[in-house]
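One protein chain is absent from this view; the other protein chains keep their places.
Going by the order they are written in, the chains are A, B and C; count residues from 1 in each one.
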Amino acid sequence: MHNFAHTLRVYVEDTDAGGIVYYANYLKYMERGRTEYFRYLGYSKPALFEGLQFVVRDISVRYFKPATLDDEIQVSALLTRVTRVTFEMRQDVVRDGQLLAQGTVKAACIDELSKRPRAMPKPMLATLQQQLST
Amino acid sequence: MHNFAHTLRVYVEDTDAGGIVYYANYLKYMERGRTEYFRYLGYSKPALFEGLQFVVRDISVRYFKPATLDDEIQVSALLTRVTRVTFEMRQDVVRDGQLLAQGTVKAACIDELSKRPRAMPKPMLATLQQQLST
Amino acid sequence: MHNFAHTLRVYVEDTDAGGIVYYANYLKYMERGRTEYFRYLGYSKPALFEGLQFVVRDISVRYFKPATLDDEIQVSALLTRVTRVTFEMRQDVVRDGQLLAQGTVKAACIDELSKRPRAMPKPMLATLQQQLST
Partner (left out) sequence: MHNFAHTLRVYVEDTDAGGIVYYANYLKYMERGRTEYFRYLGYSKPALFEGLQFVVRDISVRYFKPATLDDEIQVSALLTRVTRVTFEMRQDVVRDGQLLAQGTVKAACIDELSKRPRAMPKPMLATLQQQLST
């Protein structure tokens, strides 16, 4: 089973007056997780941006327990579907083995200039598809 | 038909290196819309926090077109379901009549101290339920 | 005396676990104030970006009293110095006539492509200089 996770720390900037991590900031954590997962696969962000761009089409997040200041948390990235122009992921936000939030995201590959859908490079597609079966 | 909307401006702080509004910031816009909607109903934020708190349990957002720097946009707040301890809303982000993003959110009322679910005050419940039928 | 001020509302996104507005967010408020001041002078953000860009070189902020959730606050923009390639401003953040924070900012005009200092357009320079004497 594939099991990529990125570890991060909760800082004051992430919290709100309720004393917990502000709900929109989980989307930042999820993007950090995706970014580090792509880096792990050999695609650092600049590489992604050579003429193409991934944009998020859909996200959903279910919040179970709040993260709080100074927590060390893990955010995972698990590909669940890959096409030539899109991918879908499930992303868990976990602290000490306890699930805090679970998100799903669908992203599409577009041309950086025309902003129209564009097939991702074949080697990247192959890499992502291979992740599905591992 | 009920039709509350809050107007806001896109500033540099909201944008990202892709030249568009960062995807997590739509959740900030949505919360501003909910806050102003509750204010319009007579519940300013401090009132909400007298012993109870609304926390988001679920959100989902579908992104259609990006907002960009300096755009003036509207974010709506439409109640779709109300129980004693939860409410659900649909929220549209619109620019010049064009739908940029559409979100749904489910929030729960909890006790500020125990953090356990708690029924919202009866007058507030009545106010919210009345909104459903208008 | 010149007296431009932009009014804004403090939302949950602006606060931190200390229950007050997070210190970095005053810089967001200050930029909103500058942006609205330039708009008031006839320069909306897109106009600013036609080939040139203003970048901040120096900021300093002194914090007196914290802003809190749901506050309505004003942020002013007062030009204190203007050259062909730079301007300096003082910016006050005020709630109910009480000074919460005071900032100074120095910004420089650069060419959008070369990123090198570039004189601002003569009409803009004249407009800004006129503000100094009013």
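We take it that contacts are C-beta pairs under 8 Å (C-beta built on N, C-alpha and C of every residue); 3 or more make two chains touch, one makes a residue touch a chain.
Given the structure is predicted, the values throughout are model-derived calculations rather than measurements.
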{"item": "Given B:Leu8, B:Met30, B:Val56 or B:Leu69, the one touching the chain that is not displayed", "value": "B:Leu69"}
{"item": "Residue of A:Val12, A:Leu99, A:Ala119 or A:Leu132 touching the missing chain in the full complex", "value": "A:Val12"}
{"item": "Candidate in contact with the missing chain, chosen from C:Val55, C:Leu99 or C:Ala119", "value": "C:Val55"}
{"item": "Footprint left on subunit C by the chain that the document does not show", "value": "18, 23-25, 27-28, 31, 53, 55-63, 66"}
{"item": "Contacts of subunit A with the absent chain, listed as residue ranges", "value": "9, 11-13, 28, 31-32, 35, 44-46, 49, 69-70"}
{"item": "Interface residues of subunit B (partner: the chain not displayed)", "value": "12-13, 15-20, 22, 24, 68-69"}
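Throughout what follows, only the chains that are shown with their structure count from here on.
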{"item": "Farthest chain relative to subunit B (centres taken as mean CA coordinates)", "value": "C"}
{"item": "Closest chain to global C-alpha mean, per-chain Cα centroids", "value": "B"}
{"item": "Distance between chain centroids, defined by C-alpha means - subunit A, subunit C (Å)", "value": "34"}
{"item": "CA centroid of subunit A to CA centroid of subunit B, Å", "value": "24"}
{"item": "Contacts with 2+ other chains: residues of subunit C", "value": "12-13, 69"}
